[in-house]
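A single protein chain has been omitted from the complex, and every remaining protein chain is retained in its original position.
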Amino acid sequence: MPINYYIFLAVALFSIGVMGVLTRRNAIIVFMCIELMLNAVNLLLVAFSKMHHATALAGDAATMVGAEAQLFVFFIMVVAAAEVSVGLAIIVMMYRNIHSVDINFLNRLKH
Amino acid sequence: MTKLTYLIPLFPLIGFLVNGLGRRVLPKSFSGAFGSLTVLASFILSVLIFMEVRVDGFTAQQIRLFSFINTASLNIPFAFQIDQLSSLFLLIITGVGFLIHVYSTAYMSNEGSDHYARYFAYLNLFVFSMLLLVLGANYVIMFIGWEGVGLCSYLLIGYWFKNGDYNNAAKKAFVMNRIGDLGFLLAVFWMIGQFGTTNFSDIFPRANDTAPAVLTGITLLLFVGATGKSAQIPLYTWLPDAMAGPTPVSALIHAATMVTAGIYMIARSNILYTLAPVTPSIVAVIGLATSILAATIAIQQNDIKKVLAYSTVSQLGLMFLGLGVGAYTGAVFHVMTHAFFKALLFLGAGSVIHAMHHEQDIRNMGGLKKHLPVTHLTFLIGCIAIAGIPPFSGFFSKDEILMGAFAHSPVLYFIGTFSALLTAFYMFRLYAMTFLGTFRGTHEQEHHLHESPAAITIPLVILALLAVVAGFLGIPEVFAKDAHWLQHFLAPVFADSTARQEAHAISHNTEYAMMGGTVLAILVIMFYALKKFGAYTKTGEEASGFAKLLANKWYVDEIYEAVISRPLRGLSVFFNNVIERSAIDGIVNGTGKFIQYSSRQLRWLQSGQVGSYILIMVVATVVFFIIQIFGK
Partner (left out) sequence: MFAAFDNFPALLIWLPLIGGLVSFFIKNERSVKAWAILSSILTLALFAFSLLYTDDKHYILNSVSYVWLPELGSSFSLFLDGMSRILCLLTAISFPLIFASTYSSTYKNPNAFYGLMLLTQCGLMGVFLAVDALVFYFFWELALIPAYFLASQWGGEKRIQAAFKFFIYTFAGSLFLLIGIIYVYLKTPEQSFSLVSFYNVQLSAQEQMWLFWMFFVAFAIKMPIFPFHTWQPDVYEQSPTAVTMVLSGIMVKMGLFAAIRWLLPVFPEAVRHYDNVVIGLAVVGMLYASCIALVQDDLKRLIAYSSIAHIGLMSASLFTINQMSMQGALIQMFNHGVNIIGLWIVVYLIEKQTGIRKISQLGGLAQKAPALAILLVVIALANIALPLTNAFVGEFMMFAGLYKFSPWYAAAAGISIILAAVYTLNMVKNVFYGNLNTITAGFRDIVLYERVILVMIVVMIFIVGVYPEPMFNMIRSASEVVIGKFIK
């Protein structure tokens, strides 16, 4: 399958994530959109990894080119998981304090 | 003897310090006597030096005291020069100065003892500065004295410092002098640039090799200095106002010595003036114009001292005419005789004012002849001398200047003679209104009229004698061959100039005719004035027409006020209020305000909304992508 399909899909996912972050006010949905963007990047990484690996195989059967990208993906997943745990905790604390998960209430940065 | 020259200015300086520092403790009798004695000591020394200088073949001597300004490119020693010219001026300054000091001990006796000592301190300081001026062996030392006499003049005009008008007069005198001094200074700088030195003995021999344009520039700038100090157009207006000072001060500073500094300076630099192509004519024209202008004003003045002040300006103008036409000896001669008779006239006026209890308006005088016999007689001698009636001194000196002018151009001669006629008119008007006729003052004044004490009359008598005989020092060729002692005496000083001047022989007959004509005219005018004003009565009507113009001094003060003072003040206010406050400070403060304002505007970006931050971030990222992709 040509790489373009993967790229289009990833861009679409990423854009949906960005739009979600920008437009939604619910913190949990914003959070999910951030995950969406991360996964869009993951998808791209895996796709390119596979593509480079395939081209490299033609020259050298034992090559490991492209494997690093898949490693990155694992890192990102780990970071995302850690982020989820911290982020959800923050959202819970936020709910406890202001009884809402609407991020427009979070304008304390100004002060 | 010349080794002791430094003592001459030192004595008055000591007098200044003692009287100045001890003014609280010294009794009046001491400060007056001490102040006079220091000048007397200088006078004696001056006489001794004069005895040495008058010997034929005496050459100028420099006495170097210490190094004043000493750098790689410029060396100005604190040095004195003794020659015929400075020796003559030393005699005039210390001699007349001493008489005026003696006179002052009586004239100022109403002052409190500390003010009395202050007065003598100032007077001594003046003599010191004036001596520095004439003794200096270079232009810088001369300038020290030059500014010093200006300062003393300022201090003495404003001696009665409670009076605001007097203070203004003092300030005016100083500022006018300063304007002239700037010209002098620039000339000195030019000389430093041109010759690398300011010593007379180094500059004058090199004048011959100097470009005429440079000499013209230098001499013109020096002349600007002279117009300030010696009260010539356009800077003369301070001198009449300077009459605010005590009368002996007017006699010493504003008649006999300080105002002649300009003439001394030009006579000293005579070779520069002789070689400069244009300057002498300018000097002559300015001198003549001043002479006429001041004489016309004097005709309509009613303040006894103002008349004398304008007369001084007029006489100084004649001296400049003499300098301009190359009659250097004549100018110096007139300085000397003028010092005697004008000091005499001022002191006589002082005696009158003293007797009249500080009344100076001659319309309120009259008939003082019988009350003040000595003053009257000496004053009359002074009038005759200044009017130029032979054989009194003024005749000889004025005649010499006018003859010099005639040799140059008959036009100058006739205008100069006209000025001399005016002199006779206003002087005898003054004399007649003061001493003849009937007394017009109050009864109280009349009751107190009295002849002044000996300390006042003795100087008057001595000066009167000098005013009579001084003329015989310079008997013209016409009357007797080689009888002009002064010319002979000063010949070494003016030798270089004389050598470069073409001799204009005037036939003896012409000279006799002119002299006779002039004297006759003067006598006619004298009798006319005596007749007209001898029986003066107060009318109380204001002058009108041309007389009003003269009484108001051609409105020169008002013109200066409108053309210089007021615009300057307006400009200053404009600078202060508009440029300083609004423009410069506005820009500075505006920069600060702009930063504050723009920060306040930028603050709206910091809304605190997470969404807006992210939006900005995304937009920025997209923009960067676009630049990255399409920018190349």
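The first chain written gets the first letter, and so on, giving A and B; residue counts start at 1 in each chain.
Going forward, contacts are C-beta pairs under 8 Å (C-beta built on N, C-alpha and C of every residue); 3 or more make two chains touch, one makes a residue touch a chain.
Note that the structure is a prediction, hence the values are computed from the model and not measured.
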item	value
Displayed partners of the chain not shown (whole complex)	B
Touching residue (missing chain; options B:S29, B:S572 or B:T621)	B:S572
Hidden partner chain, touching residue among B:I14, B:L151 or B:A491	B:L151
Residue ranges of chain B at the interface with the undisplayed chain	66-74, 114, 140, 143-144, 147-148, 151, 154, 158, 161-162, 164, 167-168, 170-171, 174-175, 178-179, 182, 185-186, 188-190, 192-193, 568-569, 571-573, 575-576, 579-580, 584-585, 588-589, 592
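The rule is simple: only the chains that are shown with their structure count from here on.
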item	value
Rounded Å distance between chain A and chain B, as computed from the means of their C-alpha atoms	98
Contact set on chain B toward chain A in their complex	606-611, 613-615, 618
Complex contact set, residues of chain A against chain B	18, 21-22, 25, 103-104, 106-111
